[in-house]
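One structure is given below, represented as structure tokens, and several questions about it will come after.
A protein chain is absent from this complex, but the other protein chains hold their places.
A, B and C label the chains in the order they appear, each numbered from 1.
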Amino acid sequence: MSKLDFILEELVTANRILANEGIVDSFGHVSARHPGNPQHFLLSRARAPERIERDDIVEYTLDGTAIDERGRAPYLERFIHGAIYEMRPDVHAVVHNHSPSTIPFGVTGKTLKPLLHMCASIGHEVPVWDSHDKFGDTALLVSDMAMGRDLAHLIGPRPTTLMRGHGATVVGRSVRHAVFVSVYLELGAKLQMQAMAMGDIKFLTPGEVDKVISRTGPYTLNRAWENWCWRAGRPFQAELG
Amino acid sequence: MSKLDFILEELVTANRILANEGIVDSFGHVSARHPGNPQHFLLSRARAPERIERDDIVEYTLDGTAIDERGRAPYLERFIHGAIYEMRPDVHAVVHNHSPSTIPFGVTGKTLKPLLHMCASIGHEVPVWDSHDKFGDTALLVSDMAMGRDLAHLIGPRPTTLMRGHGATVVGRSVRHAVFVSVYLELGAKLQMQAMAMGDIKFLTPGEVDKVISRTGPYTLNRAWENWCWRAGRPFQAELG
Amino acid sequence: MSKLDFILEELVTANRILANEGIVDSFGHVSARHPGNPQHFLLSRARAPERIERDDIVEYTLDGTAIDERGRAPYLERFIHGAIYEMRPDVHAVVHNHSPSTIPFGVTGKTLKPLLHMCASIGHEVPVWDSHDKFGDTALLVSDMAMGRDLAHLIGPRPTTLMRGHGATVVGRSVRHAVFVSVYLELGAKLQMQAMAMGDIKFLTPGEVDKVISRTGPYTLNRAWENWCWRAGRPFQAELG
Partner (left out) sequence: MSKLDFILEELVTANRILANEGIVDSFGHVSARHPGNPQHFLLSRARAPERIERDDIVEYTLDGTAIDERGRAPYLERFIHGAIYEMRPDVHAVVHNHSPSTIPFGVTGKTLKPLLHMCASIGHEVPVWDSHDKFGDTALLVSDMAMGRDLAHLIGPRPTTLMRGHGATVVGRSVRHAVFVSVYLELGAKLQMQAMAMGDIKFLTPGEVDKVISRTGPYTLNRAWENWCWRAGRPFQAELG
């Protein structure tokens, strides 16, 4: 199997998993950097993640221009993906979602931070990007490269950001990594809402967050990925050597 | 396929989707204005939405009289639909439900407003109709045209209203539109309850709400509709040209 | 079909529905007064409601003695059922459950009352029976007729009661009625918890509760029952004439 074939299958699986695990509903998307051309990325045409097939996936340049569109209408917000790949050479996958438990954090100014070891991968704390700050009244969608770059700048070296009134964006070193962080961002947000109602929270210490991040590798990611594939009715493919 | 055939299939699908997505339980209903006669509307006989078949759908005049009832007992609350079609020529579909997260707003006087871009279609803020104000102690059901018109008057030009101790009513320019707004009314209510417990909320600005509404068209509605059809086990029919 | 055959099938269905709708987990039970002998009642052997088959149902005298046990171990708490049938000739079905949202009301002294028209059937307000008041430290189970009668006395003419640290008991004029009230008791409790966190609640007025109760008949009960049967994989049998 070629690297491109592998990534295309991986993206279909990622879409199905994100839908099946409740991280996306009919909206949201996941992309991968093109394995043969780091200046391109792969992203489905505009379609609900739960429905995506391999032939829905389109190749784009980093500025969001389709290479061979063949009538496949793009997601308006493909600029989120392109701008992040442009700024972050370490990033090989991007998830954008409206993960439900993250929304209340984006609109209340309460800071989302890891309180569970499984959630350390969200980073020391999750910033909030507010499109209104620079772009005023919009439909809140990241609809051009200027907005995409502003979002990417706010993310900086971090793995995640919230978007006020909109959702979240997660980056990873692989598709599996970005999906993993997305799932545990949702869980961490849900648990933090519950814990905030109970009293003061002892979050993970900065040192604990670093320790967990440093050991979140294939041993951890693939245990979840195998299970999520099965739950979503998709084959679990071995990683390429 | 005739316009009538299209709408009848669309209504069956809408009922199944609303049940499958948790917007209705065994109660609640969705109607469409008759495509060939704007003084009539189409609504199922009294049956749980998840069970409805095409032959359950009855044609009614706007005052709730069945054209050809054939023993199919009507929903008592068909007057909600008729009164709205009478007052709002722009409306082509109506959903009435007991969507769970909206109920606490109807009984506490807290105003439901959009805090997420997906929820802007509920309108700038959602009013609450209290049957007790004019009709005193009743079973809270909209059981005649006087109650239906009072409700329709409260809705005015808006897309949604809550009903104290009872549920919500949503109107749309199409069946797909009314179902879409109903799903995101429930989500918005759930998220606002969570956010209210955390602190002050930065809702969408009025300008943001208008911008989102202005771009909520087939590109958005059909992405969700295709997915919801599949999830509910119903075919996704192309819109008529 | 005989009245007894009808009720036996109805009880199997009721068990499956209560499990499928999340009102019971592996515990809880539902009984019916014997249609041919008002001094007897019908209740499954000790088994999880989701697993119950027709042959699991045993006939008991009101003091909880099995007529023909054939090795079928009884629920310890059959006395709940017998004591209620003894005191309330109007009651023809009893549900006992650990319905999750009702538990917090039983242990905090907050009064559960109907705030949604669908929940009016729980009665004007739901009392709490505390086994500790008369029986001190026990395993909280209603393990003899003395406890059963004390519970039945607390219920009095009402349709429902909570049991501190334990669950709820619901009575009805038919199996369908008791199941209906049980489902909406759970929903009402969940919604009241949410509303209490938001502010003061405008509950249904006493007059509204009475109006809703007076019109909750077969038109309403069977709409839900047909749907719940289908969801639980059970046939929907017509009521006997």
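Following the convention adopted for this analysis, a residue touches a chain if its C-beta (ideal position, glycine included) is under 8 Å from a C-beta of that chain, and two chains touch if they have at least 3 such contacts.
It should be emphasised that the depicted structure is a prediction, and the values quoted were computed from it without experimental measurement.
Q: Mind giving the shown chains that are in contact with the missing chain?
A: Looking at the entire complex, the absent chain's contacts are A, C.
Q: Kindly state which of the options A:F27, A:F41, A:F105 or A:F203 is in contact with the chain not pictured.
A: Touches the omitted chain: A:F203.
Q: Which residue from A:S2, A:N37, A:T65 or A:Q194 sits in contact with the chain not drawn here?
A: In the complete complex, the chain left out is touched by residue A:Q194.
Q: Decide which residue listed in C:I67, C:V107 or C:L240 touches the omitted chain of the complex.
A: C:V107
Q: Under the stated touch rule, tell me which residues of chain C contact the chain that is not displayed.
A: The missing chain touches chain C at positions 25-27, 46-48, 50-51, 73, 98, 100-101, 103-105, 107-110, 132, 136-141, 164-166, 193, 196-197.
Q: Since one chain has been left out of the picture, which residues of chain A touch it in the full complex?
A: 115-118, 187, 190-191, 194-195, 197-205, 207-208, 210-212, 214-215, 219, 223-224, 226-228, 230-231
Assume only the chains that are shown with their structure count from here on.
Q: Which chains sit in contact with both members of the pair chain B and chain C?
A: none
Q: Indicate the whole-number Å distance between the mean C-alpha point of chain A and the mean C-alpha point of chain B.
A: For chain A versus chain B, the centre distance works out to 33 Å.
Q: How many angstrom between the C-alpha centroids of chain C and chain A?
A: 46
Q: Would you give the residues of chain C that are in contact with at least 2 other chains, written as numbers and ranges?
A: none
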